[in-house]
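All protein chains but one are shown in place.
This part shows chain A:
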Amino acid sequence: MRTVSRRLSGLRWRLAALTIAAFVCLPVAALILTAFEGSAGLWPHMLRYVLPTALRETLLLLLGVGMLTTLIGTTTAWIVTAYTFPGRRFLEWGLLLPLAVPTYIIAYAYLDILHPVGAVQGALRHLLGYSSPREFRLPDIRSMWGCIFLLGLVLYPYVYLTTRSMFLTQAANLVEVSRTLGNRRHDVFRRVALPLARPAIAVGVSLALMETLNDIGASEFLGVKTLTVSIYTSWVSRSDMPGAAQISLAMLVLVIGLVLIERHARRNQRYTATAQRPRAMTPSRLTGYRAAGAFVLCITPIVLGFVAPAVYLCAEAYKRYRFAGLSDRLLGEVVNTITVSTIATVVILLCGLVVAYAARTCPGRQTAIAARISTVGYAVPGTVLALGLLMPVGAFDRLLSSGAERYLGVSVGLLLLGSGSAIVLAYCVRFMAIATGGIEAGFSRISPSLDHAARMLGQTSAGVFRRIHLPLSKPALVSAGLLIFVDCMKELPATLLLRPLNFETLATHLYGEAARGTYEEASIAALLIVAIGILPVVVLSRVGRIERRETAAPTA
């Protein structure tokens, strides 16, 4: 009897996970259908004139951003966990602040700050004794290096966040053993901490790289012709949706390939801690110029990635406020932004929990595939994903509307597109990867022997989930949830395409102004996006602190 109910429960988890995965696949399936409509003469033209540049620029950008985010993310994460020095407590959460700045906003801010006719370059010319930008100007930020620099500055927190939580829970005894074997602290970093943190770094970097790959705001603005920009061009300038679908699917295959290679490379490695709660390492104290050096090293990315654009936005918003006052629509937009993002975050977390737990409790091909598939939405450019989602969502709405008219005699309008639900759906498909990845990483540190013990003591799989996994992976859940919230809030293309009438969020407002070239009028909305983004970042920092306290406490 008991085994039957156990099997049934396993089946339920499996079914739930597969259903969620199927939902995530909907837009991709729609894209495949579109791609088959064919696009005459696209590939010869693309191969000859577009792809060579697009591939080169995309790879360069990925390489650059990957290196920059890894460098900043792991270095700062190690410094704030392995050492203690004045200002460290602020840096711990301050390093997350650039997360609140969307790529399109940092690109615009820096373009203006560093404009040849702007204040910075003007002052520089004055100092150097030149009179015109023709005689002297800094290299144009509208370039590959500018794009790498700016994207790296706002995306490194993904790596910092995942790596730091790994460093925090890395068993102290491993570090100590390494030290007693004669390694100095930075050797420990290189030889022990870094290799052990590899799954975390991989997760963080892959999130950052997916964001890079799918970025359209900053890349287009800075004139970097990535694959995603080419897809957009195909669609917009040539009304060639099948062509755009074909390129995005080709890109998706490429991304899946890369992810598989990375997974394959660490297939035989395990990273779980022991069943006992691991003891965190004790940070060593830095003083004098070493402390100052550590502080400067960590504060630099914050200043460049957050303080500079934020100060710029404040100044612009203030100018705007003096000039035109506050728009009365802003409050409604703030409410919309927070509502949709919150609902989406909750739904995504629940789906992510189901998928990740199914993969753990009933390991097997099906659940593993479900877990991988559920992350596919993150690998497709947002615009393309939204277009793909539009088809099934529209079909569902039409069906429901016709059905209601025929059988109930009432007009219900468009249920998903007419409400904000289509946006929530789009966020789910898009950001599921963050939930699944984050929760899986959290689960992976819970030793399976805990599961076995609980099951032996008579818990059902749901009981183990509730009593063991949920509490033990709380920090991972909260981090994932906050990342998702911030991402939802910044999301633009899907929100723009799938929102109902008279429905604006801060991001769509900003875009509306940006589209007509009047960024200055959007500076208040931009500032609000950054401000709302800071709140979860602050909460995130508290989670890290609690985690540290808990792990640092002596275990009985």
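In this section, a residue touches a chain if its C-beta (ideal position, glycine included) is under 8 Å from a C-beta of that chain, and two chains touch if they have at least 3 such contacts; residues count from 1.
Definition applied: contacts and distances are computed from a predicted model.
Taken from the listed names "NADH-quinone oxidoreductase subunit H", "Tryptophan synthase alpha chain", "Putative aldehyde dehydrogenase" or "Iron(III) transport system substrate-binding protein", the protein name that UniProt assigns to the chain not shown is "Iron(III) transport system substrate-binding protein".
In the complete complex, the hidden chain is touched by one of A:Leu55, A:Leu196 or A:Met391, namely A:Met391. When the missing chain is restored to the complex, the residue among A:Leu63, A:Leu331 or A:Ala515 that touches it is A:Ala515.
Here one chain is not drawn; of A:Arg89, A:His186, A:Arg238 or A:His452, the residue touching it is A:Arg238. Mapped onto chain A, the interface with the missing chain covers residues 12, 16, 45, 49-50, 53, 111, 115-117, 132-134, 140, 142-143, 220-223, 225, 233, 235-241, 319-320, 323, 339-340, 343, 346-347, 350-351, 353-354, 383, 386-387, 390-391, 393-395, 397-398, 401-402, 413-415, 417-421, 424, 462, 465, 496-497, 499-504, 508, 511-513, 515-518, 520-521.
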